[in-house]
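What follows is a set of notes on a single structure, which appears directly below.
Excluded from the complex is one protein chain; the other protein chains are retained at their positions.
This part shows subunit A:
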Amino acid sequence: MMKRDFPALLLYTFGFLLLWEWLRPVGQLTETGNIGTFIVFMLFSFALSFLQMKWVWQGIVKVLFILFSINRFYYDVGFFQFSWLKSFAKDLVNNISLLFARQWNDLSNEFRTLLFFILLWLMVYLIHYWLLNRQRIFIFFFMTLVYITVLDTFTLYSANAAIVRTVVIGFAVMGMLTYYRITRKEKVNSTPTFLRKWMVPLAGMIAVSVLIGIASPKAAPIWPDPVPYFTAAKDNGGDGKGGISRIGYGSNDERLGGPFIGDNNPVFTVKANGKNYWKVETKDVYTGKGWIPSGSTPITFMEGYLTPVYGIPNKVKTINESATVSFINNSISNTFLVYPAGIQKILQVEPQVPQPYTFQFDSTKEKITAVSNGISNYRVEFGTPKYKALDLKETTGFDPSTMSPEFHQRYTQLPDGLPPRIKELTEEITAGKDNWFDKAREVERYFGNTEYTYDQKKVALPGEQDDYVDQFLFDTKQGYCDNFSTSMAVMLRTIGIPTRWIKGFTGGDFMEYSGDEQAKGIYQITNNNAHSWVEVFLPNQGWIPFEPTKGFTNEINIDYTTGQTSSNNQTPPPAPVKKPQQKDLEETSKPKSEAKFFDLNKLWNNIQLFLKNNWLLIMLVIVLLAGMAGILYRIRGKWFPFVLMVRYRFRKKDESFGAAYLVLLEQLDRFGIKRKENQTLRSYASYIDSFYSTREMTRLTHLYEQYIYHQQLPKGTWKESYKLWENLIKRTIA
């Protein structure tokens, strides 16, 4: 048993935190609204145990706490009106008989709560026992890790932080326990010095390993997310829990490619006047393997206000429309919201709460997330643009007066080492077209030719040396939306046309008529509808969507009538008051933050890219160097003496003698004739001499004895003895 001192308190705290990790997902994944009570109970049990209250009193206090909690949860009468106890006792008896009848589904909530309390009680006792009596916690720690990772994989619970917390706590506990176990076993008095010597390196090692763990790049999952696979196999329709397919959002797009498994679990339904593409986010940096966002610039906005999404320029005519989105699973609204191009407002968010909802918008990724979870429905107002063909064809090249060079640079970014044949191909395709829109159209159409096929299964994952786009365009020529959209975006970038990559959903399937005149149809969007496409930026028209993927269409309204372009048409539409403001916001906030972080970001990106592209080479070089160093170290007995001989040959001063003798001792040690610590030089020397059957070592040692024990050395000693020394060194090589 340990004393109840500060370290014990620390251990208890860690134990509490570890157990808390078990409760956190419970609160998130179940309907339990009272998880706080259980945590308080746990804290309370640990405290009682730490204070070493007598077990009888502990039991009484805990039972009272449990009864009080159950009373508060399930009974409206006051705790001291004991009538409720009667009904609780009856309930208890009923439930116990149910238990024996193995009708677990019929157990009442009160009884379940009671069981949960008892479980927690047991767990607290067990942890106390492991920590203070056994002084071992590994099994529990390991089980915690398994629990968290399983939940992370199969549920919506995100264990990114939990895993870090658990590892830190677990290592700390195990380190401390090892220390106490050793001191107890060896019967050492634990002094502050010992403690410091142990705990400081422990803390250091935990910190370093956690930092390395966080900083090191993590490989994308080799297997597709198993959940959709399982749920699809079960064909468990309406559930849709965690239904994020591989091509969806949320997972990163740093490495595109490879097959994916279809998942027709619905994600949301839409009530609207027609099909629309639903955007989730955009990415702007192509790495050669996939897409990453160039940064993150979050802005918040409120329900009912104009959304800060980059709008359609005023000169483009829009038709106002609205649609209602209903999530199948309302727990994903803080992961993303879907919205159509030309979004203006988000309204009528349900479930209704007194305060309007707050949303977060990342203007780099153009991604909207709700700050709070649990949104089930919302309506979006958006303007469907009607473009004029002449306006679209106006832009023929980059003009700094209509587009800032930073902006242009950002959206024509390409990785170093992009194969030049992509550009050559693009130039070949777009030859004869003078404006950006026509060029983009040509590229879009190019994918329509029979060489390219749509496939979800036989899709290559680019190797270390391959470029994702290059591989698709010239080698494999089969793939799904990511291949097509990425290729188009990259191809246009090679000829200086700004593009970005959009992720979201296609319009889904028509389900039924709604009977609502404003929004006639109901559409269901499943995980299979996850999609990616391209947007091309035209300075006077904004971002124009393109659909290069075979078999998909996302036609935009284009008025092909000849005549005046809208830019000549000087009548500006009565602009809403807030629109210019919104533009200002975009234009002022963006360049500022960009100017500030541009260089650093770029440098960091370059470093990351370099590491990412060359990590195999870097690893190889490191391994090679380490291997060579290891081999050199192993055979140092063979080559090091030569270095020594060269080093000492030209020394003239007698002072070198002392150093040389010590070097000889080390060399003999390496050779395998080790001097024992308590062996005098003289007896060691005679041993060496008997080993080599000479007298050299004794003669040399005799001189060294004078040098060290008499502090004097006859003049010319080194000159005389160098030969002896060299002979001995040579013997160690033979």
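Methods note: contacts are C-beta pairs under 8 Å (C-beta built on N, C-alpha and C of every residue); 3 or more make two chains touch, one makes a residue touch a chain; residues count from 1.
Throughout what follows, contacts and distances are computed from a predicted model.
Taking the options "MoxR family ATPase", "Deoxyribose-phosphate aldolase", "Plastocyanin" or "ABC transporter ATP-binding protein" in turn, only "MoxR family ATPase" matches the UniProt protein name of the chain that is not displayed. The hidden chain makes contact, of the residues A:189, A:216, A:449 or A:711, with A:711.
If you put the hidden chain back, the residue from A:114, A:375, A:665 or A:688 that touches it is A:665. When the whole complex is considered, the residue among A:538, A:681 or A:729 that touches the unshown chain is A:681. Considering A:476, A:541 or A:698, the position touching the chain not shown turns out to be A:698 (whole complex).
Against the chain not shown here, subunit A presents residues 658, 662, 665, 675, 677-683, 698, 702, 705-706, 708-711.
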